[in-house]
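Note that one protein chain is taken out, while the other chains of the complex remain in position.
In order of appearance the chains are A, B and C, and numbering begins at 1 in each one.
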Amino acid sequence: MIKIQKEDFNSEEEINNIKKLYSNVGAITSFIGYVRDKNNNNKVQSINLEVYKDMAYKQLEKIITKARSKWNLIDCLIIHRYGKLNINSKIVFVTCFSEHRNDSFESCNFIMDYLKKDAPFWKNEFYDKKNEWLINSN
Amino acid sequence: MIKIQKEDFNSEEEINNIKKLYSNVGAITSFIGYVRDKNNNNKVQSINLEVYKDMAYKQLEKIITKARSKWNLIDCLIIHRYGKLNINSKIVFVTCFSEHRNDSFESCNFIMDYLKKDAPFWKNEFYDKKNEWLINSN
Amino acid sequence: MKIKYFAWIKEITSHEEEQIDSNEINNLDKLKIFIISKYPDLKKHLDQEILRFAVNQDYVVENIDLNKDDEIAVFPPVSGG
Partner (left out) sequence: MKIKYFAWIKEITSHEEEQIDSNEINNLDKLKIFIISKYPDLKKHLDQEILRFAVNQDYVVENIDLNKDDEIAVFPPVSGG
C-alpha cells in the first residue's frame, strides 16, 4: 500500500493494520526518515516537501513490484509525507512484511534506495536566512 | 536500552521516547519478529520463550557495544519478550537510531544476527499434540 | 499537451503548469527546444543534463513522440526519502 499524505502517522497502528491480515508474517523491517536539525552545517528550521503525486504513486508501485520479484514479500507499506515539515517530523516510512528476516531487510533497503533515486519528491530546506533545494547524493 | 519483558509493547511509543532526545536523528531502522502460525510444516499454537535474564542483558549490551564501534549509532533499543506467546505476538524489537540511513540499517541487521546467535533465549514451540525446542539455523 | 514544472524549475518558469497545443511540437526533442526558447534560463540546466523529463508519469530519456493528451513533467533531480 502507498500513501502520500500531509498528515503524520502512527507506525504501530499502520503496521498492525497490515500485520493482522497475515498470520504467516514472521519478520517486519521498517525504516523511518526524519527531518534533522542540521544539514551540511546549516541549522535547519523546517523543510517544504514538494511532490508530483500521480507520478510518485506510479513510480513507487513500480519499485514495490520490482522488490516483490526479487524477494518473498507478503506485503509492503510506503508512506511519504509532503508539505511543510518541522524538524523532528517523520518524512518517510517503509515497512516490508515477510516470513523470514532477510527478505524484509533487503527489500526495505532496496525500496529506500530506489525511492531516493526515482520518487518525484523535492526538499526545500529552510535555514535562518535562506532556503535551498536539495539533491539526493545517490 | 535493553528491555527483557513479558509484556507487549507499542513500537511507536518506544521509538518516540528515544527519538525525542535527539534532534540529529535522521534515520531509524526497526526489526520486529513475530510468532508465525506455521514452522517446519507444523501448525503452531503458541510458543514458550525461556530466558537466562542476567546473561541476556550482558550479551545484548556487548552486541550493542560492538555495533557502536562499527557504525555511527546515536542510540539503540532492544526489546525481547519471554514467557508464553501466542501466534501473531511480537517476540523481538530492535531499533537503531542514526543520522544517516546506512548506519541504522546495517547495525540493526548486525544486532539481529548476533542476537540470534548469542542471546540466551530458547523457544519451545507448541503444536497440536506435541512440543519442540527450536535451534536457530545460523 | 500539459506541461508541469516542479521545484526550482517552477521558479524559473514562474508557473507550475501550462497547456501547449501546437502540431509542430510532436516529439520530446522539439518540446525541449520550445521550452528553452521560452525560458532561456533553463538552457544551461538542459545542457548540463540536470533536467529530468517524464511523459505520463514515467521517466523518459530518449526522444519519443508526443500526443495531444500527454502530460509532460520537467523537474530537477529528486530529493525525497
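Following the convention adopted for this analysis, contacts are C-beta pairs under 8 Å (C-beta built on N, C-alpha and C of every residue); 3 or more make two chains touch, one makes a residue touch a chain.
Values in this document were obtained by computation on a predicted structure and should not be read as measured data.
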Query - Omitted chain's touching partners, listed by label - result: B
Query - Sole contact to the chain not displayed, among B:F9, B:Y52 or B:Y127 - result: B:Y52
Report summary line: It is residues of chain B that touch the chain not shown, namely 33, 49-52, 54-56, 58-59, 80, 91-92, 112, 115-124, 133-136
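Here is the rule we use: only the chains that are shown with their structure count from here on.
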**Report entry** Chain at maximum distance from chain B, centres defined as averaged CA atoms
**Finding:** C
Query raised in the report: Just how far, in Å, is the C-alpha centre of chain B from the one of chain A?
Result: 22
Query raised in the report: So, what's the distance in Å between the C-alpha centres of chain C and chain A?
Result: 26
Report summary line: Note: chain B residues in touch with at least two other chains are none
Query raised in the report: Mind pulling the chain C residues that touch 2 or more other chains?
Result: none
